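Below: one structure in C-alpha cells.
Here the complex is missing one protein chain, while the rest keep their positions.
Showing chain A:
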Amino acid sequence: MERAAVYDSDLNLKATELRLGLPGRDESEKQSSRNNKRSSAEMENSCDKDEQESAPAPKAQVVGWPPVRSYRKNILQHQKNESDLSGIFVKVSMDGAPYLRKIDLKVYKNYQDLLKALENMFKCSIGVYSEREGYNGSEFAPTYEDKDGDWMLVGDVPWDMFITSCKRLRIMKGSEAKGLGCL
C-alpha cells in the first residue's frame, strides 16, 4: 500500500497562514503544512494562532484539524497521561516455572492486591512483608528489576513509586530469597 509521499520537510511559516495553493502548483506550498503521515491537532485552549508559529518542526499543527470535539480531545489527553503514569504490563517470572506471565500493574491498588494476585497466578505462598526481614519464613520472595537495572525486594518503596520504576518481576525461590531477607 503506497502512502502519500508529497510532504515537504521544512516548516514554512507561511503554511501556518492556512492558505491553500491551487493543485498542480508548487506541491510544497500546499503540503508544507505537514510532513508526517498524520497531522496532529493543535493543543490549545484558545484560538491563539501565535502558538502555532512557535510549534517545533517536524509536526506542524492546524487549528481544529482533525475535526474532533474539544471534549473528546481532552478526554484522550487525560487518558494518555494516565496510561503514561502507570507501568502497564510487566513480565513475571518464577523460578522453576516453564514460562513467564505478564500482568498489568495498573489493575492493582497496593502491594497486598499484587501479592495476592501473584500467589493465585503461580499457586505459591509468598507471605507477608516485613521491613526488617523481607519475606522471611516463606518459600518465595517477590523481587523486581528497577529502572537502574538493580534487583530489588518488592515492598520497600511506596506503591506509586514502585509501579513507575518496576520493569519486570521475578519470584525468587527459597534459598536465594533467604539471602535477600538478611540484608
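Quick notes on this one:
Just so it is clear, a contact is a pair of C-beta atoms (placed from the backbone, for glycine too) under 8 Å apart; a residue touches a chain by one contact, two chains touch by 3 or more; residues count from 1.
Everything below uses one rule, namely that contacts and distances are computed from a predicted model.
Of "THUMP domain-containing protein", "dolichyl-diphosphooligosaccharide--protein glycotransferase", "Cytosolic Fe-S cluster assembly factor NUBP2" or "F-box domain-containing protein", only "F-box domain-containing protein" is the UniProt protein name of the chain excluded from the display.
Residue-level contact of chain A with the missing chain is found at 1-4, 6, 18-20, 22-23, 30-31, 33-34, 36-44, 46-47, 49, 59, 62-73, 75-77, 79-80, 82-83, 88, 104, 106-108, 113, 117, 120-121.
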